[in-house]
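Removed: one protein chain of the complex. Kept in place: all other protein chains.
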Amino acid sequence: MPSFRFKDHKTQQLSQSVGEVLSRNYSESEFFEFAPYDPTAGERGGYSNYSYWGSTLRSFAQNKVAMFFLILMVGILAFTVVEPMLPYAPEANTIYKGATNLAPCKEYWFGTNSIGQDLWSQIWSGVRTSLLIGLAVACVEAVLGVIMGVLWGYVRKLDFLFTEIYNIFDNVPQTLVVIIISYILRPGVSTMIFAMCLTSWLQTARLVRNQVLIIRDRDYNLASRCLGTATWRIMVKNLLPYLVSILTLRMALAIPAAIGNEVFITYIGLGVPLEIPTLGNLIKAGQTVMMESTLSYQLFFPVIILSIITISFYIVGNSFADAADPKNHVK
Amino acid sequence: METETILSVRDLDVKFTLRGQVLHAIRGISLDVHRGESLAIVGESGSGKSVFTKTFMGLLDSNGSVTAGEIRYNGQDLAGYTTDQQWRTIRGREIAMVMQDPMTSLNPLKTIGDQIEEAIVLHQGLKGAEAHAQVLKVLEEVGIDQPERRSKQYPHEFSGGMRQRVVIAIAVACRPKILICDEPTTALDVTIQAQILQLIKDLQKKYDLTTIYITHDLGVVANVADRIAVMYAGDIVEIGTCEEVFYDPKHPYTWALLSSLPQLGVKGEELYSIKGTPPNLFLEVKGDAFAPRNPHALKIDFVERPPYFEVSPTHKARTWLLDPRAPKVEPPEHIKHLREQGVNRHV
Partner (left out) sequence: MAKYIFKRLLRSLLTLFIIVTIVFSLLRLMPIEGYFQNFEKMSAVQVELGLKELGLDKPLPAQLLDFYSDLLHGDLGVSNKYRRNVPVTKIIAEKVPVSMAIGLTSLGIALAVGLPMGILMARSTRTKHKIGDKLGTAFIVLIQAVPAAVYYLVIQFYGTKYLDLPMQISSGRPVTYILPILSLALGNIAYYAMWLRRYMVDESNKDYVKLARAKGVPASAISRKHVFRNAFVPLVQFIPTSVILTLMGSLYVESLYSIPGMGGLLVNVIQRQDNTVVQGLVLFYAAISILGLLVGDILMAIVDPRITFGKKEGGR
């Protein structure tokens, strides 16, 4: 007779009926016979079929708000890529003569600006530039952060140096660094990426370094190594999950931060030249006309699109980090 | 021996809700605690021993609740208590607790003296200088030198053993009737363990306390317990006096537990360990929860939950093996000789 391990309501009902059949068909004496002993049966009831990634994905998928924003985020990303390839998609900077400051209408979905450019295509072009900046910053941060973090953690001689560098630069607000660099160099997309990457990788590097130290020194990893676990396996099993979760979080947050910095720097007058539409440039242009109520849409369309993007990245990043935390994996 | 019941639990059920699933942590436990005795509840991690005793004080996590049964104390049913106000008549005042890890169970930002005084003010009705004097007295009682100086120090200035003494001081300062010691020595060095156990024993005598030990360490049990309750998967599977459970165990789980005493290991042979894992309490357990891991399981073990069979007036076990219709099964050879092997009160 098999041991009953009930998986769900159905099997439970089934087992109940099996019980009834048993009691009807078997005499009492048979009940008191030894059941065949299966040493593996005892393992089945346990909690051991745990998979880290499975649980992470499941717990993320259960978060409905996060799923909503994930879909929104993927949709926007896909659309920004696809948009210029759509038929009749106009060049963003095309000026339509006589079509200045038109309110949203059938032809110009988001209206036109003061020199007669179509706001719809301007905004998507701006989103592309801003996301490009954000993604570039996030990637550099991730790559540099991981390499430096591993060096920082593994090479004991470098520890002091890195720690001092970190302690010093952690004092300086990133915005200030971006201002200085943008002031010194010629404004442009690459300047902006460079300025934002200059110090932000330190944060990621420190998180990675701390994790490397844990891998190196924590008792459970020591124990694991004593049992003969290969270093690569410890890395894959213990370092990787953590790395993936901090990297996705840092990257997801780097994008809203980069977009915000871009808007800010543009406002101060150190941003990307006006010919290149960015969210910062569009918002700045919208700001100059926002007090005329018929034109305030020129501020609000870019603001709304920007907010949707930053909010989705922020929520998706944070929810994934939560989902990746094993503490939230209780079955 | 004349026994008076101080706390009586009947058919207690505790359930937790985790992410929409229900975990049946305590599955219908009944237990009488006698006044002045020292009872040990043993079992592996996750068997529900901590959860069980937490219900006496209303200390379950917020996602858990008593769903059936009663806990009788002083003519009251504690299982029906819901408010903080009701529980405050019990917590500390009637039942106090010493927790496992002294490194975390003290507030790091308050002095030791303040934390003991909090209990004294609450339960002994003393204030100001009187309360402070009492703090020093309690500190001395639990064996802390220079109480005046020490009372002004913060937890991080104490060693683990010393902190556990402070935690005990807090518990005793409440003047409780029952003291629950939840793995009181697990986090401590072996050399300190005996001192702490001795301290609890001394205080038990001095203040006429009833003590309930929760532990997975049979060595501790042998040292301190009058009676032993063996828990498995949210249920007490065997209960009896220390002698009975150690020298005449009836439940296969108790056999397995005793077999895993390292002292019973034979040189050159692998140490015994219980195969398998405890059942998943998110799923309904049918029959005897231990059956899948039990080499002596009967067919009925998979179908019907065994009732308690009485071995002696003080000793009962929940296993079909005690049914007259069941085949005779002898406990494993090695644990029959526990007495000769010296696994007695001096483990």
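First chain written, first letter: the chains are A and B, and each begins at residue 1.
In this text, contacts are C-beta pairs under 8 Å (C-beta built on N, C-alpha and C of every residue); 3 or more make two chains touch, one makes a residue touch a chain.
What you see is a predicted model, and the numbers here were worked out from it, not measured in a lab.
Touch with the chain that is not drawn comes from one residue among B:96, B:162, B:322 or B:335, which is B:96. Within the whole complex, the absent chain has one touching residue among A:105, A:184 or A:223, and that is A:184.
Residues of chain A that touch the chain left out of the display are 167-168, 170-173, 175-176, 179-181, 183-185, 256, 259-261, 263-264, 267-270, 283, 287, 290-291, 293, 296, 299, 303, 306-307, 310-311, 313-315, 318.
Listed by residue number, the positions of chain B touching the unshown chain are 57, 59, 62, 84, 88, 90-93, 96-97, 99, 101, 104-110, 118-119, 122-123, 154, 156-157, 167, 170-171, 174.
To be clear about the criterion, only the chains that are shown with their structure count from here on.
If you check the complex, the residues on chain B that touch chain A are 18-19, 21, 275-280, 282-284, 286-287, 291-304, 320, 323, 325-327.
Of all residues in chain A, those touching chain B in their complex are 1, 3-7, 12, 15, 19, 22-23, 26, 28-35, 37-48, 62, 330-331.
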